[in-house]
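Heads up, the thing below is written out as structure tokens.
In this view, the complex is presented without one of its protein chains, the others remaining in place.
Moving on, here comes chain A:
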Amino acid sequence: MMNVIWGFLMLSGIAVAAATGRMDTLTQGLFNGAKDAVVVSFGLISIISFWLGMMQIAERSGLIRAVARVVRPFAKWLYPSVPVDHPAMGSLIANMSANILGLGNAATPLGLKAMDELQSLNQEKDTASDAMCTLLALNTASLTLIPATMIGLRLEFHSKNPSGIVVDTMLATLIATSAAIFLDRFYRRRARRKRQRTMDIAA
């Protein structure tokens, strides 16, 4: 799917640029895109290293385990394939907490740590596991309580009520996240049924 999307974006872009004689903007877009990617990766070094450092302290002190105990039933329901006392569960919970607290730039490092630990449970190393798909579903929908960036931008544009969108955002994000969880479960079940069927045929 990622291959299809990538091919589509590249080829349709090149085709449209050729048809409309915008080859020079295309070349510029190409270099800007590549440069941005490197800038983003280097930008990530700072924030990922920082939060992984803090996480190590939180883990060593037992804070993560304490939080995990509280949200365990919910996490168990979301990630049935991850053993509750596996380190991956701690990172999954930390990532979830960061999203909910609105610590957007902490959520990514913690999510990547969770991916790394889920990979140790994964049997096919180049294929996403069920738990990885759920983690992605939650993070692409990104449950947000306080949209800090948007409040800031609205303030900049002299909004009379910069934080007046908070309740609306909560409602929208709640609907979207529920949809993401539902869709993830739906496709997971379908994939499992398909696998079962091929196994039956093989037997």
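Everything that follows uses one rule, which is that contacts are C-beta pairs under 8 Å (C-beta built on N, C-alpha and C of every residue); 3 or more make two chains touch, one makes a residue touch a chain; residues count from 1.
We take it that contacts and distances are computed from a predicted model.
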| Record-based protein name (UniProt) of the chain missing from this complex, from "Spore maturation protein", "Chemotaxis protein CheA", "rRNA adenine dimethylase" or "NitT/TauT family transport system ATP-binding protein" | "Spore maturation protein"
| said: In the whole complex, not just what's shown, which of A:I57, A:V70 or A:V84 touches the removed chain? | reply: A:I57
| task | Using the touch rule from the top, list residues of chain A that touch the missing partner. | result | 1-2, 5-6, 9-10, 12-17, 20, 22, 25-26, 28-30, 32-34, 36-38, 40-42, 44-45, 48-63, 101-103, 106, 108-109, 111-112, 115-116, 118-119, 124-128, 132-133, 135-137, 139-142, 144, 146-151, 153-155, 157-169, 171-173, 175-177, 179-180, 183-184, 187-188, 190-191
